[in-house]
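Let me begin by presenting the structure, written as structure tokens, before commenting on it.
A single protein chain has been removed from this complex, and every other one stays in its place.
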Amino acid sequence: MYDKLIFELSQQGRVGYSLPASDLSAEIALDADLLRQNEALLPEVTELDVVRHYTNLSKKNYGVDEGFYPLGSCTMKYNPKINEEIASNPLFTKLHPLQPAETVQGALEIYYETSRMLSSLTGFSEFSFCPFAGAHGEATGLMIMREYHLRNNDFQRRKVIVPDSAHGTNPASASVCGMEIIEVESTKDGTVDLEKLKALLNEEVAGMMLTNPNTIGIFEKDILEIAQLLHQNGSLLYYDGANLNALLGVSRPADMGFDIMHINLHKTFSTPHGGGGPGSGPVGVTEKLKDLLPNPRVRKENNRYYLETSPNSIGNVSGFYGNFLVVVKAYTYLLTLGKENVAKVAYYAVLNANYIKEKLKDDYKLPITGLCKHEVVFDGLRSEKATTLDVAKRLLDYGYHPPTIYFPLLFHQSMMIEPTENESKETLDDFIEIMKTIAREAEENPEILHTAPHKTIVRRLDEVKAARNPIVKYRDCL
Amino acid sequence: MSKVLENLLYAKSHEWCRMEGDVAVIGISDYAQDSLGSIVYVDAGDVGNQISQFEEFGAVESVKAASDLIAPVSGEIIAINQDVLDNPELLNSDCYENWILKVRVESKEELTKLLDAQSYRETLE
Partner (left out) sequence: MFKYFPHTNTDVKEMLEATGAKSLDDLFRDLPEAVKYQGDLDLPEALSEIEIRQKIGELALRNQNLISFRGAGSYDVYTPSVISALTSRQEFLTSYTPYQPEIAQGTLQYIFEFQSMICELTGMDVANASVYDGATATMEAMFMAISQTRRNKVLVSGALNPRVLNVLKTYARFRNVELVILEADDYHTSLASVKAKLDTDVAALIVQNPNYFGVVERMDEIANLIHENKSLLIMNVDPSTLSVLKTPGEIGADIACGDAQTLGIPLNFGGPYVGFMATTEKLLRKLPGRIVGMTNDVDGKRGYVLTLQAREQHIRREKANSNICSNQSLMALHTVIYMSLMGKQGMTEVARRAYNNAHYLYNKLLQTGLFLKVTDQPFFKEFVLKTYLNIEAMNKYMLEKGILSGLNLEKDNPQEEQEILFCATEMRSKAEIDNFVQMVEAFHVR
């Protein structure tokens, strides 16, 4: 029963809803050629059917509330429940976005204050919460970069430099804005090669996109020089905020010379991932770029907040103002942490990552041996008796979510582990123990890894079949 | 070790090409199919399309990657192998036997810009 699709539970005539009695419920009087001819195959189930179905479905998932999620680059920190409670207030959820400003002062204040606090943490001047996710924030940030140059009549500046270790979203985001990516090589210690970078700079370069620490968890120590080189070239520097958890309160991207950044509220600021959204990817800029922020901006004058639409902006990147409730959660988180605790997040995150690095380096290849920041990258088993995929699948048998695998692309058997600041030493020790056990299993009985997982409700799935003959809706099965 | 057939011409982008009169028969090399993994989809455009040497005209997709098809020669597509479109895994089982498309070539001079088997083999090292 509980392995069925909701459609398969359907029985004709069942209902799962009730509406008030109404006099205004006649047939719709539109012309026949405007009406639907074929019936929609929607379920007919009771309320209990729905509750049982989705409750049972939920048990086939794994959330942060139940266990460690060492996903590198995702910052799977604890999602505080006070955030959820606050965000469920009807005085937030029942606000129409087109209500006049005087009836939504509380909502606008949350946007304004969160922007102010994030600005203080990052050194930027203002944030826009219109982008819905990190990738969206990135595209928005790059639009600001391009627009800046267009306003200066620098029409030829269409190239954006990224390190060869960059995340796949970066080139895609650049082409969304009509720009082109050029890669700069890394040195063997994984950081940007300054000489190679200098060779790429010319008047076609709009800017550079970097994350710091970089995608392999190493701090770009030459960042001030990189910023200077870019600025001298008339270019801008964009900060991918995916790794902000390593620096919170310790160092500010704007102080390093960045001009634009995006933050992932669902990473650094504890809002829940929701299985893949809704998140929020606010964009922050320095003073000189503020006018370019997407429309509308939240302004404050004489203690009143209002929304401003300006012709100087790059335009709109969302239908309304972004994911408001997600911002409410981040706002609540910031108030809960307060300035004294926000400054400690990075310390504990970095301590945790380095601890795991030391404890696992005997069993897993460590390509970068120096100090890491909030995440550590291994390049597969030292013994090479099984692939990173095998290790990941075997971890599932032990009840753990695997780390990020096969990213960064720089190493063939990458596994990236990010233990956030919420994880205790006991949790880490337990994880380390399991990882060491798996490494031993790889030596003694590699087959058990190759065929893992064994204990999950489904085992390895045929992804080739899914791609060759896509079945993407229920009707395809009928 | 990647299989490289002697009697074919190759592009650096891993397409192979064999002439039958003024028609070029085109496919992807062993290196390409091996790198991609299980191929799930092939898009070679339509019969009648014009393709230009060294320009992208289609794509080959596997579960984990997508790779552009780059034209080794210019001309008009006169045939596309329906078997390969219906069963993309044929490219994994025998990428030299299973051609993807046939093109009527305009300028045989373009062929001089392609690599012979030995030169292509060298690019793989």
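Before moving on, here are some points about what is shown:
Per-chain numbering from 1; labels A and B assigned in written order.
In the analysis below, contacts are C-beta pairs under 8 Å (C-beta built on N, C-alpha and C of every residue); 3 or more make two chains touch, one makes a residue touch a chain.
Because the structure is a prediction, the values reported are computed rather than measured.
Within the full complex, the chain left out of the display is in contact with A, B.
When the omitted chain is restored, the residue from A:Met76, A:Val192 or A:Ile260 that touches it is A:Met76. When the omitted chain is restored, the residue from B:Val63, B:Ala79 or B:Leu111 that touches it is B:Val63.
Taking the complete complex into account, residues 40-41, 43, 61-66, 68 of chain B touch the chain not shown.
Going forward, only the chains that are shown with their structure count from here on.
Residue ranges on chain A touching chain B, taken from their complex, read 463-464, 467-468.
In the complex of the two chains, the chain B residues touching chain A come out as 38, 40-41, 61-63, 88-89.
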